[in-house]
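Every protein chain of the complex appears in place save one, which is left out.
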Amino acid sequence: MIEETKRIGMERFFGSYQSMFFITLTMFIIYPFVVSDYYIDVAFFFGIYALLGLSLNIVLGEVGLFDLGHAGFYAIGAYTTAILNTKFGVPILILLPLSAAAAALFAYLVCSPIIHLRGDYLCIVTIGMGEIVRIALINNPFNLTGGPNGVYGIDFPSFGGPFVIDSSIEYYFLIWIVVALSIYGLIRLQNSHIGRAWNYIREDEVAAGASGIDVRHYKLLAFVLGAALAGVAGNIYASKLMCVSPESFTFWESCLMFCIVLIGGMGSIPGVLIGAAFISLFPEIFRPFAMYRMLIFGTVMILMMMFRPGGAWPRKRGGIGFASIFAKKDVTDD
Amino acid sequence: MKIMKYLAMIGVLMCICMPWNAMAAAKPVVIGLQGPITGPWAYEGQMAKQSCEIAAELINQKGGILGGRMIEVRVVDDAGEPKTGALAAQRLVTQKDVVASISTYGSSICEPASTIYEKFKKVNIGYGVTAVRLTQRGYKYFFRTCGRDDSQGQFFADVVPAKFGAKRIAIMHDNTAFGKGLAEDTKRALQPMIDDGKLMIVYYDAVTPGEKDFRVTLTKLRETKPEVWYFTGYYAEAALLVSQAREIGITCPFVGGNAAINDEFIKIAGLNIAKGCYMTNEPLPADLPYEKAKEFLKAYKDKYGEIPSSPWPIYAADALNIIAYAVDNTGSTKSDVLADYLRDKVDGAPGITGPIGFTEQGDREGVPFYLYVVDDEGNIVVSK
Amino acid sequence: MDVFLEQLINGLTIGSFYALIALGYSMVYGILKLINFAHGDFFALGSYVGYTVLVFGSAVITTHFGLWGGLMAAMIIAAVCVAFVGIMVERAAYRPIYPAGRLPAVVSALGASIFIQNTIMVIWGPRYQAYPASLIPNIHIQIGGLHITMLQIVILIMSFMLLGILYWIIQKTTFGAAIRATALDKDTASLMGVDFNKVIFFIFTLGPALGAMTGVMVGMYYRQISFTMGWNYGLKAFTATIMGGIGNLPGAMFGGLILGVLEMFGAAYISAAWKDVFVFLILILVLIFRPTGLFGEKVAEKV
Partner (left out) sequence: MTDFNPRNAQPVVLETRNLSKVFGGLTAVNAFDAQVHKGEICSLIGPNGAGKTTVFNTVTGIYNPEKGHVIFNGNDITGHKPHHIVSTGIARTFQNIRLFPTMTCLENIMAGQHCRISSGLWSALFKSARQKHEERETRAVAESRIKQIRLWDYRHELAKNMAYGSQRMLEIARALATNPSLLVLDEPSSGLNPKETEDLMEFLTGLIRKEDITILLIEHDMNVVMGISDWVIVMDEGKKIAEGHPEQIYHNPRVIEAYLGSNDR
C-alpha cells in the first residue's frame, strides 16, 4: 500500500516542479533586458556568490568538512587570471580552465597533509590557509601580485576577434551559464557513487572507511573540485572588475560563503541559490540604511538560524530530491 | 505546495530590485559622491560626505549655478571594498540626472569604479586616491584633486635628509595601497643619493594595520640606529608607533606621511610624545591661506563643531567646487564638454586647497608640500 | 642578549592578552563547543565601556580613587555590563539554536558579532577613541638595556592572577567539576543533577566579563580602541584555544602565551609583514603532528 501512495505523490509533485522550473528560467532570461545596468551587475554578483556557494557546498554541504578558508581558492583563481593575463597576455577564456586547475592544484598540495584533521582543528587550519594566501598577496612575493594595490589592467574575455564580452548583460549571461553548468554537473555527482561516498563520509567517517570507501581520496576530491569552482568564480570576477586586490579575499568573504551554505541548506543546491541571493541582494536592497544595514544583516542571520536551522530549502532525504527533476526516470524508484 | 512557495520567493527577490529610479528632478544639478560610509574607513567617508554637503550649501547660498539651479549631492556608500566600489559607480552612472561624480577614497576601490565611469563617459574626480597608476591609463574622464605619492616621495628626499643631516634613514609602511605606494616612491626618490653614498636605508619593512603592539618591530628598528624615521601609514598606527617607540628609547625624529599626523594622533599619543613629530603634507586646512578655505572651514566648524581631521575630505569638497565651477562656466552638463574644459581651460581656478588645475592625464597641478611639525601647544604648524 | 630578553617580554605581554581572551573564549567554546565569534566583540565592547567610565568619571576618579582605583572601577563596570550583554546574546542568539547542532550556531555567532560590532559603531561612532592619557599611569623602569613600563608588569601580574583564579574555580571547586562534566557530556551531566542553566549562566557571565576586562586592559595599555578591533583579537583567541587543545582551559592560556611569543619571533627575526603567516604555519605544523593541539588529550576513536 505504501508503494502506491508514494508513486502518485511523486507524479503530481514532479509535474508542478518542472513547470515552476521553466518559469524561473524564462524570468532569468528576460530579467537583464528590462532593468538598468546597476541591477544587472547586482544579479552578476549574485551569480558570483552562487558559484562560490556551490563550490563551498561540495566541501561543507556534501562532505561536512568545516572549511572557513575558501576565499583562498577564490583568490588563487582570480590572481592566476590577473597575473597570467597582464604579464603574459594569455587570453581570459583560456585562463578559465587554467585558473580552475591552479586553484585545484593548490588545494591538493595544501590539503593533502591536513586532510586527516577533524572538525574544529580542520576549521582553524583552513582559516590559517586563507589568511596565509591573503597576506602573501599583500606582501607581493617576487613582485608578482602587485602588493596591496593588486593587479590591474585585466582585459575582457573574447571568443577571438570582434566578439568580446564586456557589457553587463554579456557578463550576466556568462556567469549564469557557468552556474547552470556547475549545477548540472553537481547534480550528476550528487546522484553518482561519488556524491553518495561524500555523504557517507559526512554521516560517519569510520563506517564509510569500513564499507570500502577511501575516505582520504574523496575528501581530497571534494576540496579539489570545490577549489576548481572557486577558481572559475575568481577568473570571471577578475575579468569583470578588470583589477584584483587583496581586499576582496578577506576572512570575512569566507564567512559569507559559509553563511550562504548554512542559510541555504547544507548539500541542497536550490538552498545554496537562496543563500547566495540573501547574501548578495540583502546589502544592496538595504543600502539606504547605510549605518544600520549591517545591524539588520546580523539580526536576520540569527533569525534565519533560529527558524530554519536546516536551511531555507534543506536537502530532501528519503527519495524525493531536487535531483529528480533532471533525471529522466525517478532516481530512487525501481 | 511548499516548494512552489520557495521558488516564488526567488522571483519576488528579483522583482524587489526592479528599478524604482528616482524621478529625475528637473531643477537641481546632481553631483554624485561615492565614499566608504561604512567599513573600516567609515570615518573618512562620513567626513567627505559632510564636506561636500557644506561646499554645496555655500554655492547654493550664493545663488547656485547656471542662473539659479541648486546643487544636490547624492551620496552612495561603497564600504571601502572593490566589489561594492564597482557597484556604487554602476548605481551613480545609470542615474541619468547625475552630472558627474566624486569617486572615492582608496586607490584599489577607485580602480574598478573609474573604469565604469570611463565606459559610461561620466566625469569622475578622485579625492583620496594617490596611486600613481590611476592617471597612467589614458582615461579621458578621470581626474583627481589630491596629489600623487611620487611627488610627496620626492619632497621627502629633497627636504628631510638635508634638514636633519641624516645618513641612516628608516622607512616603515603599513601594507595598505596608499602606505606602501608612498614608501616605494620615497625609496625610488632616495635612490640617487643612496647610489652616491650620501645616505642609506637601514630599515624598510611593514606593520600590519589593525595591530596594537609594535614593540617587537620597534625594538628591531632601534637596533638599526636610524637618524630619521619615516612612517607612511595612517594616524591610528602612527600614534601607537611613536608612543611605543619613545617608551623603548628610540629618540630619532619621526616624520609621518600625509595621513599620519592630525589631532586624533595628538590625542592618542598624548602631547608630550606628539611634540616634535614632523609630517610631509599638502597644505593643512587649518593654515590654508586662501579666502575660500577660511569660508569653508568656518561653515564646517559652525555645523560640526570641529574642522575635518585629515586633508582628504577637503579634496572632496574641492572636487565638488571644480565640477560646479566647470558646469557654471561651460553652461552645460555634458560629460565631454566638462572633461575638455577641466583638462584644458582650468588652471588657477579658486579652490579651498589652493588654485586648481589639471595636467594632461588628469593629475592635480602644482600641489605644494610642506614639512609640518607639532609645536609645544599641540597645533600643527609649518616648520622652518 | 638583553635585546632578546626585551623582545621576549614584549612577546609575553602580547601573549598574556591573547591568553586572557583565549581563556574567556574557551570558557564558552570548551563547554558548548560553540565557536563564539562574538567573543572578540565582547572584548571591544568592554574597552568602549571602560573608555566611557574613564572619560565621564575622570573628575571623580582623580579626586577620590586615584589612578589605579579608577582603572579598577572601569574594569569592574565594563565586566558587569558586558556580562549582562553576554547573557542577552546567549538567550537571544544561541539558546534557540543548541538543538540544531554546531554549524548553525556558528552562523548565529557571526550574526551576533556583526550586530555588536555595528552597535558599538552606532553608539560610539566610527572614530578611533583614545583612552585619556592623563588617567593612565606611565612609569618607565629601565633595568640595563631593558625598557619596561609599570603597566606591562601590572598587566602580566593581573593576567596570571585571573588565570590562577579561574584555574582554581574550574579545577578545584565542585561547581568547576560540574562545568567540566557539562563540557564532556551535556546530557549525562544534567542527568547527574547538574543544572545546565546555572552552568550556562556562569559561563556566559564569566567568559564575556573576562573578555571585557581584557578590553579595558588593552585600552589602558595601547590607549587606542576601534570598533573593528574585536574581529582580529577574536580570531587570535580561537587560534590560541585550538593550539592549546580544545576544552582544556590551561591549554588555552598557554596557547595564548605561545601565540604571543611566536608572533614576536616572526616579527623580530623574519619580518613584520610575514608575522601572521609564520604563526599560522607553526599552528598547521603543530596540528599535523598533534591532531588535538599541544595539550589536548589524544582521544582514541572508540570503535
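As written, the chains take the letters A, B and C, and residue 1 is the first residue of each chain.
Everything below uses one rule, namely that contacts are C-beta pairs under 8 Å (C-beta built on N, C-alpha and C of every residue); 3 or more make two chains touch, one makes a residue touch a chain.
As the structure is a prediction and not an experimental result, all values here were calculated from the model.
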The one residue from A:Leu65, A:Val151, A:Ile183 or A:Ile213 touching the chain left out of view is A:Ile213
From A:Thr145, A:Asn199, A:Ser254 or A:Ser280, the answer for touching the chain not displayed is A:Asn199
Note that subunit A touches the chain not displayed via residues 2-3, 6, 185, 188-189, 192-194, 196-197, 199-200, 203-204, 206-215, 221, 225, 317-319, 332, 334
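Please note the rule applied: only the chains that are shown with their structure count from here on.
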Among line, ring, star, complete and other, the chain touch graph is complete
The chain pair with the larger count of contacting C-beta pairs, comparing A-B against B-C, is A-B
Between subunit A and subunit C, the Cα-mean centres are separated in Å by 34
Dist(centroid_CA(subunit B), centroid_CA(subunit C)) in Å evaluates to 36
Residue ranges of subunit B touching at least 2 other chains are 175, 206
Residues of subunit C that touch at least two other chains are 121, 273, 276
Listed in rising order, the residues of subunit C that touch subunit A in the complex are 33, 35, 92-93, 96-97, 99-101, 103-108, 110-115, 117-119, 121-122, 235, 238-239, 242, 246, 273-274, 276-277, 280-281, 283-284, 287-288, 291-293, 301, 303
Given the complex, residues on subunit B that touch subunit A span 1, 3-4, 6-7, 9-11, 13-14, 16-19, 21, 37-38, 76-77, 80-84, 86-87, 90-91, 93-94, 107-109, 111-112, 115, 119, 131, 133, 137, 175-177, 179-181, 206
Seen from subunit B, its contact residues with subunit C in the complex are 40, 42-43, 46, 175, 205-208, 210, 212-217, 219-220, 223, 236, 239-240, 243, 247-249, 264, 267-270
